[in-house]
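Dropping a structure here in structure tokens format, bear with me for questions.
One chain of protein is taken out of this complex; the other chains stay put.
Moving on, here comes subunit A:
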């Protein structure tokens, strides 16, 4: 299958989501095979409190090391990184993270567009971006940037999303390679 090659060359997988996306992650994370051959970055819209509830909740669901990003952390394969609340998450050319607390984009900080665009700039064709459920237009511009840089774009099948608006917007506004439900995403990421 063609998609096996896709994930073969992947150095970074990014998943962006808003309302209804945490439920997807709770189902997806336990299904991921270890060791993960690339870095996985999660950009999830959430309340702008600096508490650690979400990172703890997600870490319970996987044996893969999972951490909330600190400024200048190195990006390593086999690790899951969660974008911290109330910052934009950016990727530097030397494959480290940097943070930015400038104005919200699409009413959001972290903004999925900001992280996807920044990662596309660094990872080009070895980046895969997945956009999940949400009630926002965030993510569409980011998926465009990923595609323009030669990467791979995936959205959650809108009819399976708790809030179909965000993936539907992406399908209408960006070239999408794969439209998958959660079960299919598991297979896609695990290269099965």
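We take it that a contact is a pair of C-beta atoms (placed from the backbone, for glycine too) under 8 Å apart; a residue touches a chain by one contact, two chains touch by 3 or more; residues count from 1.
The rule is simple: contacts and distances are computed from a predicted model.
Comparing "ABC transporter", "LLM class flavin-dependent oxidoreductase", "Protein-glutamate O-methyltransferase CheR" or "(2Fe-2S)-binding protein" against the UniProt entry of the hidden chain yields the protein name "Protein-glutamate O-methyltransferase CheR".
Of the candidate positions A:118, A:137 or A:156, contact with the unshown chain belongs to A:118. Contact with the undisplayed chain is limited, among A:8, A:63, A:92 or A:181, to A:92. From the options A:69, A:112 or A:131, the residue with contact to the chain not on display is A:69.
Residue-level contact of subunit A with the missing chain is found at 50, 68-72, 84, 86-88, 90-93, 98-103, 114, 117-118, 121-122.
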